[in-house]
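Here's a structure for you.
Note that one protein chain is taken out, while the other chains of the complex remain in position.
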Amino acid sequence: MTYQHAPLGVAVIGTGRMGSDHVRRIDEVISGARVAAVVDIDGDRAKAAADRIEGCTAHTDPAAAMASAEVDAVLIASPGPAHEAALLEAFARGLPVLCEKPLAPDAESALRVVEAEARLGRRLVQVGFMRRYDAEYRQLKELLDGGGIGRTLMLHCTHRNVATPPGYTGPMMINDSVVHEIDVTRWLLGQEITAVQVLRPAPTASAPAGLSDPQLVLFETAGGAVVDVEIFVNCGFGYQVRCEAVGERGTARIGEAHGLSVDAAGRWGGAIAQDFTERFRAAYDREVQDWVDATRRGYTRGPSAWDGYAAAAVCEAGVRAQDTGGRTPVLLAERPGLYR
Amino acid sequence: MTYQHAPLGVAVIGTGRMGSDHVRRIDEVISGARVAAVVDIDGDRAKAAADRIEGCTAHTDPAAAMASAEVDAVLIASPGPAHEAALLEAFARGLPVLCEKPLAPDAESALRVVEAEARLGRRLVQVGFMRRYDAEYRQLKELLDGGGIGRTLMLHCTHRNVATPPGYTGPMMINDSVVHEIDVTRWLLGQEITAVQVLRPAPTASAPAGLSDPQLVLFETAGGAVVDVEIFVNCGFGYQVRCEAVGERGTARIGEAHGLSVDAAGRWGGAIAQDFTERFRAAYDREVQDWVDATRRGYTRGPSAWDGYAAAAVCEAGVRAQDTGGRTPVLLAERPGLYR
Amino acid sequence: MTYQHAPLGVAVIGTGRMGSDHVRRIDEVISGARVAAVVDIDGDRAKAAADRIEGCTAHTDPAAAMASAEVDAVLIASPGPAHEAALLEAFARGLPVLCEKPLAPDAESALRVVEAEARLGRRLVQVGFMRRYDAEYRQLKELLDGGGIGRTLMLHCTHRNVATPPGYTGPMMINDSVVHEIDVTRWLLGQEITAVQVLRPAPTASAPAGLSDPQLVLFETAGGAVVDVEIFVNCGFGYQVRCEAVGERGTARIGEAHGLSVDAAGRWGGAIAQDFTERFRAAYDREVQDWVDATRRGYTRGPSAWDGYAAAAVCEAGVRAQDTGGRTPVLLAERPGLYR
Partner (left out) sequence: MTYQHAPLGVAVIGTGRMGSDHVRRIDEVISGARVAAVVDIDGDRAKAAADRIEGCTAHTDPAAAMASAEVDAVLIASPGPAHEAALLEAFARGLPVLCEKPLAPDAESALRVVEAEARLGRRLVQVGFMRRYDAEYRQLKELLDGGGIGRTLMLHCTHRNVATPPGYTGPMMINDSVVHEIDVTRWLLGQEITAVQVLRPAPTASAPAGLSDPQLVLFETAGGAVVDVEIFVNCGFGYQVRCEAVGERGTARIGEAHGLSVDAAGRWGGAIAQDFTERFRAAYDREVQDWVDATRRGYTRGPSAWDGYAAAAVCEAGVRAQDTGGRTPVLLAERPGLYR
């Protein structure tokens, strides 16, 4: 196994909210990496981002950035529809990739990425399911894997956002929000999700017209576990992500830690995070650092392209389940040997 | 309205676990009441209970006890199948009744009780849904009624017991355990339950053979709320009852208060109650005291016969839903004017 | 040992805030007791209180009430300076007494009560240190007595009130408020307090002119434990009583239980009690019920006259320590055999 002493030169594709945050992160927070290139279809925006960083070039074409001798690895943070082409380009060049979720916008295209990587015969892709790098989720995973509460029978999940941005749709509740619980379920239990159902209470008055918010999403897994997820994207009061695992010998909960508590004006309590950055900033940092560390050592670990594909397949079933209200099976392709 | 200065003479019917606890409660805890008569089909048991209390008579026939001039009111704690006859006897004598749940063993017989009371034209029955007298549930009810978190969209409920006694069956998970969440849902939301669904994860190894434990029970209400209930009667580690109400402007939780906390041996935390008496003792006391206070003042309040009937109807749908796995509608008779 | 079947006839002396609350408690909450007589130097007030209760007589003289054949026991809730005479009168008649704190207004008069009871050769007095009847304090006491955290080395106590009434003085911080921590310390540790020191931070702007509020009161005990008490009687935001015991093998805390918690408007948390009745209502009920139960069985238990005297002696040292800022020893008389 080789170890690359020089900082890892990273091309960041996409300079929107996530992309520019990753540029800042690699530039200021991450050890052993530097932003070697930034890519944006808006050339001015790419140039503005590159100009802030010494030795960083700007591009409008991902392939051009990947062709640079300064680029050792790729971080894809462009919109989902652009992911497949960028991933295949990276595969062609043998470049390791950290790909923000979704791996691809639908299960079919995600499966193509899986098959392409399987043909390479080695992993190059880490998918950006950053909850796996959150300290509390890792403690929970460790507890479950260690048998601390016996076999897991159920998960109770809560996922709340203050409000949705303009243009937010019902399917985005599954594809952009519940997708995290989909990955968490698969990762914590080590089981595929086999069916999805969605219950829709009378919506909150705070939801935009036409958005059925909140919803209660139910998963069944291959091992017979049942998972419920409250997704409430216009809850109004804060960003909250909680998870309780119910096992044969006990239950375990995360997402309820509170730092500063104040007793004043007749109330005890504290502030609720308003944004995922507050809750998961450290997880993003750890995710990218872990990717950089592994990449400099010559390998890829973390959530795989298969994880990205499986999540996409469950999302598709979930969106159908939103419409029908009934139990919707999840159909998965056969899992290539690379991901076993 | 009359006020009865002398202590209320209560006939307690049934001296099993609940009955003998109520005898003790009225004798030692409750102000303004005394046990005037005890009834048990086992005459020796009735006599043994009566002998411990001054001026208390023993009977094997509820009607004989109710005929006593010392008896002003009746507390029914006999097995469910005996309730209807005892209730009708009390109605015939115009005696106020505190009837332990269930009002009657099925919706049909419960409806007969409702109709009989409706014909009387005044309420005589308070049904023993004691959670309505729990301090935390009352705070939650007050918050919801006051609009503190807006309209309630969902309830997340947990109901766990350490282990089941011999002979415990699947339908008892609904009829004996979830029935409390059924009443709580109707009471907190002020809405009838319109449909039930039951999901059954692969059961815990701690469950007796043939018992599908835990289960996830889902209610829909007339106002469009969705309620999920984890019922886990062999969880092994403690007795836990929790409830989170999710409203349009916030959420509220009960059942998580902890008194004494200890940091020792590398752990923070404390003991979990092992039994409902620890969690709900004060609620039982308050329930019976409230019944005594109202009865001495000449009226009946608290959970009504209609509440007992509606719970029975939801239970029947719930037991069917356990079998089918599908969404099962709840059909209710028309509500008599007495209960509006 | 005799058991008195008839309800205990109680004479309540004093119908101020505490007295009238005890009248209500015995009338409506307590099992096996009734208010047989009320006494107040204001005859109209006594009569008004008595008129609300069947068979209750009104008096202006405690001795007259105690002379009634209907009176089996006495509850003293008059101002402290009137306690000694009422206690001695009860002793003369052999009547059991529940005496609200203070036993007597100073250590000298309290010691006279102790000596009088010691001469009787049997206990008649229970002093109203109601924290010993609080469920959390009892759990803590049980833990410490059971050796759960080893020998107790320190107690950290917090005692906060929203605001002081007009006329509240510095010595009242010790005599009316910290006196509870004095009793709790003696009871939890089973040790006398041997010295007191008081530190006075720059006072809060919310304190009345001249009141040095908050203060940090320090106790040393005969067994070498150190106790700190934050007394803050104009904290503005709530009524809070907390206690942490630090032992050789762990620590234990009470006073932090929270029932209903709400997440709304960007905050998690709940309401803080504004008054001691909210925190200690159940303790008062249990205290009086326990006194009634024991009295009907013919004996006296609970906090003794010695406990009342020892608290008074520590209070006197505490008030001196407020002035000097230095370490002030506590001098106790020899403990009569009756209290060993």
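Order of writing sets the labels: A, B and C. Residues in every chain begin at 1.
One rule holds for everything that comes next: contacts are C-beta pairs under 8 Å (C-beta built on N, C-alpha and C of every residue); 3 or more make two chains touch, one makes a residue touch a chain.
Quick caveat: nothing in here was measured; it's all calculated off a predicted structure.
Among C:P79, C:G147, C:P201 or C:P329, only C:P201 touches the chain left out of the display.
Contact with the omitted chain, checked across A:I30, A:I272 or A:V330, is made by A:I30. For the options C:G55, C:G147, C:G224 or C:P329, the residue in contact with the chain missing from this view is C:G224. Touching the chain that is not shown, out of A:A67, A:A202, A:A222 or A:A252: A:A252 (per the contact rule at the top).
One chain is missing from the display, and on chain B it is touched by residues 237-238, 240, 258, 261, 263-272, 274. The set of chain A residues touching the chain not shown comprises 5, 27-32, 54, 135-136, 139-140, 143, 148-149, 249-254, 256-265, 282, 289, 293. One chain is missing from the display, and on chain C it is touched by residues 150-151, 153-154, 156, 158, 199-206, 214, 216, 218, 220, 223-226, 228, 230, 232, 235-237, 246, 248-251.
Going forward, only the chains that are shown with their structure count from here on.
Across the assembly, the mean Cα position most removed from that of chain C is the one of A.
Between the CA-based centres of chain A and chain C the separation comes to 58 Å, rounded to the whole angstrom. Residue positions of chain C with contacts to 2 or more other chains are 258, 261, 263-265.
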